[in-house]
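What follows is part of the complex, with its chains left where they were.
In order of appearance the chains are A and B, and numbering begins at 1 in each one.
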């Protein structure tokens, strides 16, 4: 199967990058399933049902969130009615929405997506290893589902990489989000799971992780509140990870970065 | 000028990667100046004078450190006698060694290197913006020094990127270290400073940020001390950032990642 995971979409620049590139990528790369992290889609903070619908309309199959899940409160009831939007699985019992879902892919295949949030340098949720384990325990890759994509929304590279190895041989792709910077460490781990520490942001990289650089820098230099943070508005770069799996095993045959538009060096898998 | 910055060297795998590739890179890329972050060179924890000498012998011009600076205590007196080894500039007054130096480069040129440590999710040192400013204020890029390389040893992508913009137009290269994962966001900022959020580790990537994956994962999953962490011993990848500057201005004309050996996708600038 051919899978694409697009990192944190940040504001208008990021949404435009999704709208422009996802339809073309679906076609050009022959994608079977597209996941987008949407936690910063609504002017940098959270996501709205309307933006979710726009993503679905351009060919997104599943949306994951993160620590910004609840910035737009109208998403809470929507999460309970729209199974294609996931929040981290390790929120406490009773949290709106779900942290995992199984979705149809072309030719009768099924894709499981799970999101967990890291705990190093982040708000303390429940154990992400146990949370992902609870979902993995119910499925068998290559048997009950044809692909498993795990979004590790986290700050620390160590925790993300440990989760990758923890799932090696049991997931098709373990990919990080939240740092808003794409990493250049795409690889297939020894037992067949594709891994990249962070997919990177879909947004304007002439910024501080997507936000206008003046206000963001002011806060760090002056230690005063200053202006409200808002998204940088230059051309966005779509940052994503492309994986090709073996349908017989669900494991990865190939993993490559995608970077399209904006300021970063462009990357596009040759198919 | 042609500059190379190699990220955190981790243990034997990382040291071997430096010894093997730096001499060839010097020649092939026509390098004028090479900086290496050595904070994890001694079995993952700190660096010794002997390892420093080995680095100098294979063509390294300057070594930077980080939060692991003091793991091998014998480095403390050495720092006071060897100006080519730098620790973060924003340690308190009275700390052994220095956080900045100006070094000779071929054809009478001079290169300033500064290291600062970020404060987000790290031990609280003094203000890295003020610390770097104190060094920048004494020099003028393209006039008193021909190149300025700033190593931002930090966890948070936001803080590193803010420091990059803060120095835009005043440094040749602002590059991050410490996360042990190379980022794919090399770019030249609007006023001419080359930037990459993290150079990545020089070490074995079949690991948890360079350490053997079993012990590192055990700690996160079980929350028990477990075995001592030690470096993974497979083939290392040298991860570095290559910058070409304009001698008239000291600003960047070109920035590209270097990845050689080991498991990661290879990258080599064409010169």
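Keep in mind that, in the parts below, a residue touches a chain if its C-beta (ideal position, glycine included) is under 8 Å from a C-beta of that chain, and two chains touch if they have at least 3 such contacts.
Just so we're clear, the structure is a prediction, and the values are computed from it rather than from any experiment.
Asks: Of how many identical copies is the complete assembly built, when 2 are given in place?
Replies: The complete complex, not just the displayed part, contains 4 copies.
Keep this in mind: only the chains that are shown with their structure count from here on.
Asks: Show me the residue ranges of subunit B that touch subunit A in the complex, using the header's touch definition.
Replies: 121, 127, 129, 155-159, 161-162, 165-166, 179-187, 189-190, 197-198, 200, 205-209, 213, 216-217, 220-221, 239, 256-257, 259, 263-265, 267
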